[in-house]
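Note that one protein chain is taken out, while the other chains of the complex remain in position.
== subunit A ==
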Amino acid sequence: MSGLQPSPTPAAGVKKPARRCAEVCLELLCVESVRLFHEKQSGPAAAAALEAVGFRVGQQLAERYTRDKTRLGDTLEIIKFVCKEFWQALFKKQVDNLKTNHRGVYVLQDNGFRWLQRLSIPAAGSDAAREEAARQIALSYLHLPCGVVRGALCHLGVSCTVEADPKHLPSCTFTVRILA
């Protein structure tokens, strides 16, 4: 313990550095919230509740992350903002692939979704039932981030639905359908 020294107090007039929190806290919180909601309610109701929590968080994050940004124009710019800056701030990387059918459907692909990193993946070549079970578990953890993305998009003026598809863990696609 002799090696530990108290951090030096900042000089007068210097701004105190922003307080930070270990990322594992967020991971544990996400995992625990999924478990808690599924304990209190059955399947679809728990999913809807988690999505609603994510929606609220998404709205707040949209406010915060667009604060210093020039005004975003159309829907495509907003989606690109979500893929780049929003994803970077939230998941420490950008979306790897963005596809659109130009008719209001956007597919965001993330190879290595951060919030699913800790999920154990069935070994390659294991039977379909096991893979399906893993997929179902992954889906239950994706309600929260889907809600966050939907909340951010709706708050920026893009009314939509967001669905997640964990095809090959840990890569995951999010399908955004713009509501007319």
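Convention: a residue touches a chain if its C-beta (ideal position, glycine included) is under 8 Å from a C-beta of that chain, and two chains touch if they have at least 3 such contacts; residues count from 1.
Heads up, the rule we're going with is that contacts and distances are computed from a predicted model.
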{"item": "Candidate names \"Serine/threonine-protein phosphatase 2A 55 kDa regulatory subunit B\", \"Small ribosomal subunit protein mS29\", \"Trafficking protein particle complex subunit 2-like protein\" or \"Dynein light chain Tctex-type family member 5\"; UniProt protein name, chain not shown", "value": "\"Trafficking protein particle complex subunit 2-like protein\""}
{"item": "Contacting the left-out chain in the complete assembly, out of A:T66, A:Q109 or A:T173", "value": "A:T66"}
{"item": "Among A:A47, A:I79, A:A138 or A:L156, residue touching the chain not depicted", "value": "A:L156"}
{"item": "Missing-chain contacts mapped onto subunit A", "value": "56, 59-60, 62-64, 66-67, 69-73, 155-157"}
